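Of the protein chains in this complex, all but one are displayed in their positions.
Per-chain residue numbering starts at 1, and chain names A and B are given in the order in which the chains are listed.
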Amino acid sequence: MVEIYNFVVGPLAWVGWGIFVVGIIYKLIYMYSLARAKDYSSLDYMSLPFSLRSIFVWSIPFYATNWKRNPAMTVATFLFHICLIAVPVFLLAHVVLWQKFFGITWATLPDQAADYMTLAVIAACVFFGVRRATDLRARYVTSYKDWLILILVASPFVTGFLAYHQIFNYKFMIILHIVSGLAWLALIPFTRLSHMFLGLFTRAYAGSEFGKVRHVKDW
Amino acid sequence: MQDKSAWNWEPGKRVVLDTAKCKEGFEWLEELQASPDGEKCAAVVNLGELEFSVCVNGENWGNTYSRIWYPRFGPDGRLSALCSDGMEWTVAVDDEPWEEGHGYLFNTKFSRDGSVIAVALQDDMKYGMAKDGEAWENLFDNANNFALSPTGNATAAAVQVEPLDQADINKFQGGIFSVAVDGRAWDERFVNVWTPVFDPAGERVAAQVRKTLYDYTIAVDGKIWPGNYTCVWEPAFRPGGGIVAPVRSGGKWGLAEDDNLIWDAKYFQCWHQAFSADGKVAAAIVSPKYGKFTVAVDKAEWGLYFPVVVDLVLSACGSRAAALGKDEDEMWTIMVDGAAWPGRYARAWTPVFSPDARRVAAKVETNGKYTVLLDGRPFGQDFDQVWDPVFSPEGDKVLIRAVDNGQYCRIVALTSEF
Partner (left out) sequence: MGAVEYGIQNRKVDDIGLIQGAARLTPERIQKTIQKVLAGETGAKLKAYSEICVRCGLCAEACHFYMSHDGDPSYSPVGKVKQTMWVMLDKKGKVSPEFIYQAAQVAYTECNLCKRCVQYCPFGIDTAYIMLVVRRICHLLGVIPQYIQDTAHSHASTMNQMWVKDDEWIDALQWQEDEARDEIPNLRIPLEKEGAEIMYSVIGPEPKFRTQLIMQAAVLMNEAGMDWTMPATTGWDNSDMAMYTGDNEIMARLKRDHFECAQRLKVKRIVMGECGHAFRSIYDMGNRALAWRMHPVPVVHALEFYWELLRDGKLKVAKPFEKTVTLHDPCNVIRGRGLHEKAREVVRAFCPNFIEMIPNREHNYCCSAGGGVINCGPPFKNVRVQGNRVKAEQLKATGAEVCISPCHNCHGGLEDIIHGYKLGMELKFLIDIIYECMEKPNAAE
């Protein structure tokens, strides 16, 4: 078990993070050069102020018309994304790893808070799952990939939660947690999860066209 | 074409017509037209309900009509207009109507020297052209894209050779359009035909055609280029050479001559190709970057880019080129040989080269007033209205036709007056 643990926090972590970082860089370069070659009549209208305006406005819960129309989804979405990023980044146990391997450190969340936030992520995933199964608007366009992604996203949080609370076998669970977390990272550039970074650009583009060319709000 | 050396080139200003006085006795006076030599100024005038005439230098034509429109001086100085007595239409040239009347006449065209006048015509919902009063023998269900050869010897148009029932998309896609030259249609049928153009001698015709909804090419006297393009623009005959047309391939534009690319298809846009009189120099308006236009002369781009470039002209010898550029603030700049003149103007008109190509003049507008620039320098006065400048045969004087304080005047300006 120890060897496996050392492997997953060592070489496998390098691989996971490596794919994540290199994958994103590759994807951004690829998409940008593709856009330059094929989407020049869109790319040319990008505007930094309107891009930022759009991203900012859509980052405020209940501001955009559609956030107002779907309160449960809005709460779940914002809670989910905030916790999804904050917990892995500011969890004490994670920061300790950064300190151990790279000697760097930063502020951390109290464990209790992180625990609640983890539960929030899991709850949001349950909400998304239930919605996907029951709300026709989502169900109609759902494929098996959407379920896999949901499971993929939920698993590091579920396993992390179980590990933290020492439910089932801790060592096994922590390895599962790390592996699923790394898989999640590594898959971001190549799946729907790429909305993490590409979504900023589509949002920025919509903001630019609506702001600069159409002179209307895009929210 | 009038012999310009016979014009009065005595320097100075002469008032030809006081338009304010001219307005008396009319309900209204329409847009003024100036003759090429500046000696005449004409306009359609309304004399009362459904009674129109043409007033030339203050004198009305003897004939009146219930409607007159499109009065224009041809290059030879004759004034023609489209006139109707309420039933039929005719062309009146210097107050002489063509003998035969027609259902409708429009789109007056002049041969290069002005000696031939042609119009598009409709009779009993059939379409064709008439030249100096002679109508085509065959008329068509529709005709458009009318052309008169530079020498005036022939006319051509894109014609619909078969009737088309409402929403009959299959018949349309089978090809019902062709080119008719002097009323005789080519045997070939196309999905669409646009812009037939004549060679300088008026013996050959080239046109853009669409063979299917997707395949474009150039047809020359009925024979199509074998190459397929995703789009083409109007062809032009290169003097002493082949037929040159902008073509689109792989999503970009280039120039093809007789179906061979002579300028690689690398532009976002490429059009308005022009040639020197000997055909050795080729130029075109191109967009090497999306949204940025410039002029390329023999493929070499000018280093000046504008969102809009229009009115490319080459001097006859081909050694010089000029065009207009419009910037983001909707202001116009005149470019000559790749360099911009210093001024920016609310509007600018097509630059004019002197016969020896040494000088360039152009009409411009600033603050609602008009003047003429010579090599970038304005004439000492601005006017309420100005026509395009004309150079004397030696290029040492510029004829300015202008309206100043309601007076139509003719000014022969020395180049030193700019």
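Just so it is clear, a residue touches a chain if its C-beta (ideal position, glycine included) is under 8 Å from a C-beta of that chain, and two chains touch if they have at least 3 such contacts.
Computed from a predicted structure; not experimentally measured.
The missing chain, though absent from the display, is touched by one residue of B:L213, B:A300 or B:A316; that residue is B:L213. Checked against the hidden chain, the listed residues B:I224, B:V308 or B:A340 yield one contact partner: B:V308. One chain is missing from the display, and on subunit A it is touched by residues 31-32, 34-35, 37-39, 41-42, 44, 54, 58, 64-66, 69-70, 73, 77, 132, 135-143, 146, 191-192, 194-195, 198-199, 201-203, 205-207, 210, 213-219. Contact between subunit B and the absent chain runs through residues 27-28, 30-31, 46, 67, 69-70, 103-104, 106-107, 120, 122, 127, 142, 144, 160, 166-170, 172-173, 177, 191-192, 194, 210, 213-214, 216, 230-231, 248, 250-251, 268-269, 287, 290-291, 293, 307-308, 310, 326, 330, 346-347, 349, 385.
Convention: only the chains that are shown with their structure count from here on.
Taking each chain's centre as the mean of its C-alpha atoms, subunit A lies 61 Å from subunit B.
Looking at the complex, you find that subunit B touches subunit A at residues 268, 290-291. Taken in their complex, subunit A has these residues touching subunit B: 40-41, 44.
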